[in-house]
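Note sheet for the following structure.
Note that one protein chain of the assembly has been removed; the remaining protein chains are unaltered in position.
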Amino acid sequence: MRSWKVVLILLALAAVSVVFLSGIIGKPFEPAQPIAFDHWQHTSKQGEDTPKLECTDCHENADKSRFATIPNVSKCMICHETMKTESPEIQKLAAYSSRSEQPPWKRVYWIEKEADVFFTHKPHIRAGVDCTTCHGQVNQMHRVKRDVDHSMGWCIQCHRENRVSVDCSICHR
Amino acid sequence: MSKEDVLKSNINSDLLRPVFKTGIGWYITVAISGSLLLAAMGAFGYQLYSGIGVWGLNRPVMWAFDITNFVFWIGISHAGTLISAILRVTGAEWRRPVTRCAEAITVFALMIGAMFPIVHLGRPYLFYWLAPYPNSRGLWPNYRSPLLWDFFAINTYLLGSLIYLYLPLIPDLALVRDKAKGLRHKIYSIASLGWRGTQVQWSRLEKAVGVMAVIIIPVAVSVHTIVSWDFAMTIRPMWHSTIFGPYFVAGAIFSGIAALIMAMAVIRKVFHLEAYLKPIHFNNLGLLLLTMSLLWFYFTFAEYLTSYYGNERVEKAVFQSKISGAYAPLFWAMVVCCFVIPMPILAIKKLRTISGTVAASALIVVGMWLERFLIIVPTLSQPALPFNWGSYRPTWVEITLTAGTFGYFVLLYAVFTKLFPIVAVWEFKEGLTLADHAGSVAEPQRLVAHGD
Amino acid sequence: MEEKVESKKPQWAMVIDLDRCTGCEACVVACHAENNIRIAGEGPAAGGRSVNWIRVERYYEGEYPDIRVKFMPVMCQHCEEAPCEPVCPVYATYHTDEGLNGQVYNRCVGTRYCANNCPYTVRFFNFLDPVWPEPLSKSLNPEVSVRYRGVMEKCTFCIQRIRKGEDKAKDEGREIRDGDVNPACVQSCTARAMTFGNIADPTSEVARLSKSGRASRLMEELGTKPRVTYLSRGD
Partner (left out) sequence: MKRREFIVLTGVGAASTTLLSGCGNPENALIPALIPDDTYTPGIDYWKASTCALCSAGCGILVRTRERAANKIEGNPLHPVNKGALCARGQAGLQVLYNPDRVKGPMKRSGERGSGQFESISWDEAAKILVDRLADIRAKNGQASVAFSLGNTSNVNRIAAEHFMSSFGSERFISAPVSSDHDDLLFNGTGQRAVFDIANATYLLSFGARFLETWQSPVMYSLAYGEFRRGKNRRRGKFVMIEPRMSTTAANADEWLPAAIGTEGLLALAIAQVIIREKLTPNPVSPNVANGTLDEFAPEKTEADINLPAEKIVRIAREFAASERPLAIAGGAAALGDGESIRAVHFLNKLVGNLNMPGGVFEVEQFDPLAKLGTGKPIKWAPLSEKDGYEGGGSALLIHGMNPVFHSPQMTDRINAFQFIVSFSPFIDETTQLADLILPDHSYLESWDIQAATAHHTVWHADLRALQPTPTPYAAIASPAISPEFDTKQTADVLIDVSRQLGQPLPFESSEECVRKAVSEVRRAFGQAAEISDEDWKSLLESGVMTGDSKPSGSTSGLESAKAGDQPLAISTGEPKPSNDAYPFFVLAYEHAALGYGDHANLPWLQELPDPLTSVLWGSWVEINPKTAASLHIEDGDLVEVKTADGSLRLPAVLFPAIRPDVIAMPYGQGHTAYGQYAKGRGVNPATIAGPYWDAKKRFGVRASVAKAAGEAKLVRFGTSLPEKIDTPR
């Protein structure tokens, strides 16, 4: 009788912890992209002929606009017109370019519309915030995954630490 | 056997009959009140799905039936606990058959009243944002808001009232336990918390009930005061009034007693408890009601006179809309219902019969609902800048919700009488014993719960 | 880091010259366009649910034929002692360090208490979800939330334009100047009856005008300390 109760309690506990732990150690969001673009290869790979790009080289509007923006295929083709043209992924890219289409990239980070958040890249870049602060070590990633949990508390904490305004209307309007 | 003895021997069977025997009338009551509740739930579902726009609210009338019902039911809830506690603390003997009936009203009215602050929200599913709990947003509720005070006050009152209802129930639960069999026996065993009727248990119960009675009085007073502060803390004409605290408390007790009288009359009739709920109870409560009626009139008069005398533009607009404007029919109906008719009925001894007091009570309940409505809507519909004056008309959704609250109340009450003796058996017996031993200094003999 | 909380934030305020105001209501439509204000439609408007963050109130004085009309644009007065703020149980309305009466739609649970405690009746509730038929929705301002049902809304002094102005000043590495920021109503005003600016800056136009002999604030006696100053018509 008693042992039966213990077993029941243990089972319940196990169930609860599975639910909780799965939330914590669950795999981060890591969508498959139409082209297997490798951020590491473009930014961090050491070698003679590696480009070692800065984030803002391709996400060129981060310091001008609300959005960092995703590079136009035509931008990729500036280099890839000639470089690594034998790679099947680059051939995919070239195919998009020749059809003057953009690859249907999957977003990794976004803000729910319901949150009414008007996040703007520009002031963060102006203030010298490193891209990795909010986006994780994308420069080390082969396929981009969501590494940072953009909860409101997380935003506020950073604003507080850096003595930036935490006025609601900085983000919500 | 004397009449007294007959009564004594029948106490248990009389008072426990409703618990064990179910008449067709009960089913009909439950069916009717239940369908009212279902209709209200349907209306609320519709409101959730479509938005609160299905109500008749508008700019500037942002509160109407919702908050009227809230204040009304919180007011009704003052019937019980407060009356029973005051009577218990002051040792009024005639209270004994009345207390449970009253306390149940408190809990149910409070449950219904407390729903409205959630129901009336634009986004009801976010009501928990009012609760202070650590969250990833790093946000806390605003302790300056009277609505938050409400949140705490009502929860405290509900909790206190539940305890205050439950404590004196224990011996009676044990009584039912002893009479019941099977599953029912098991449930009541758990509910009666192992009550054996020992001397120690009795004295602890007495003490606990006594303490709760003392505690619950200030809580009850504070609850309706805080409800009144929802209005009084604003700077709206005819809301911003220092008198509102006591005015609301008086009004609450007023409507509460009226509700109690009606409930008692129904129970008396339905469960044939004529021997327990006697004309004396109605007479005494009637006198109390008379006092409150006079008190209510005094407050109302004082409140309106100051507005009238002050003759301030913004306040005058509201005042006039009530006295002679669009809300005049409702206003004068309120005065008639709360004072003009009930006062003579209750003041003249000949009329202060059971049916007399019930009639007065029914009018008072209606009148007090109107009073809440007239506090809220005329002020809101006549803002300071006259360009924005508006009006209000309820939709079927609000009317259904309001009707549903009454259905819900009756349903809860019907179910309660099914589960628990509506007249406190032990308290009643205790009263009889006390009366038998009147003058004796000896420890009163308990009429023990189990078996006789 | 560059974006520190500064000790001296601009304090936004507005002055409305009732002698210039013609009651043309250009400000009303400008506000609708800038702030994604819903089109209520005939039925809801009849039920008192049309939304006008800024409205032109009209009052008659005198009897025919010696009758005069007074127009008075009224929007959120951004009171320094705003009655709406303390009553909100969830801080959905609050005071910003720039002296604005902020409204966070996403935090609002919809008690409507703020609207009931506003003596100016400038708060508007979203009783139902707004309807934006295609392609009308394309004209929505991407810098402003589209409010959904169940939340309160009101004039923000065009917070998005204030932020834009501040951002520009910061880009240019300077303090905010008079004329950097103008809410949509002020920008559109056909008779230049409205002036907006930093009242903490004594050289600003609003600071100068708010000291005018014609200046008064709406229902000052309530102690709300409105940030909107009206200049009376005078003769």
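Every chain is named by a letter (A, B and C) in the order it is written, and numbering of its residues begins at 1.
The rule we apply is simple: contacts are C-beta pairs under 8 Å (C-beta built on N, C-alpha and C of every residue); 3 or more make two chains touch, one makes a residue touch a chain.
Small disclaimer: the values here were computed from a predicted structure and weren't measured.
*Asks:* Give the labels of the shown chains that the missing chain contacts, considering the complete complex.
*Replies:* Looking at the entire complex, the absent chain's contacts are A, B, C.
*Asks:* For the chain that's not shown, point to the residue among B:G310, B:P344 or B:P386 touching it.
*Replies:* Spelled out, the listed residue whose C-beta touches the missing chain is B:P386.
*Asks:* With the full complex in mind, choose from A:Q41, A:N61 or A:N162 the residue touching the hidden chain.
*Replies:* Checking each option in A:Q41, A:N61 or A:N162, the one touching the absent chain turns out to be A:N61.
*Asks:* For chain C, which residues lie in contact with the unshown chain of the complex?
*Replies:* Answer for chain C: residues 17-20, 22-26, 28-30, 32-34, 39-42, 45-46, 50, 52, 55-61, 63-65, 67-72, 106, 129, 133-142, 148, 184, 187-193, 216, 218-219, 230-235 touch the chain left out.
*Asks:* Using the touch rule from the top, list residues of chain A that touch the missing partner.
*Replies:* 26, 29, 31, 60-61, 64-67, 69-72, 74, 102, 104-107, 109-115, 117, 120, 146, 149-153
*Asks:* Mind pulling the chain B residues that touch the left-out chain?
*Replies:* Spelled out for chain B, the touching residues are 48-49, 123, 125-126, 135-137, 313, 385-390.
Definition applied: only the chains that are shown with their structure count from here on.
*Asks:* With touch defined as at the start, can you tell me which chain B residues reach chain A in the complex?
*Replies:* 135-138
*Asks:* Can you list the residues on chain A that touch chain C in the complex?
*Replies:* Residues 114-118, 120, 122-123, 126-129, 162-165, 167-170, 172-173.
*Asks:* Could you list, by residue number, the parts of chain A that touch chain B in their complex?
*Replies:* Those in contact with chain B are residues 151-154, 156-157.
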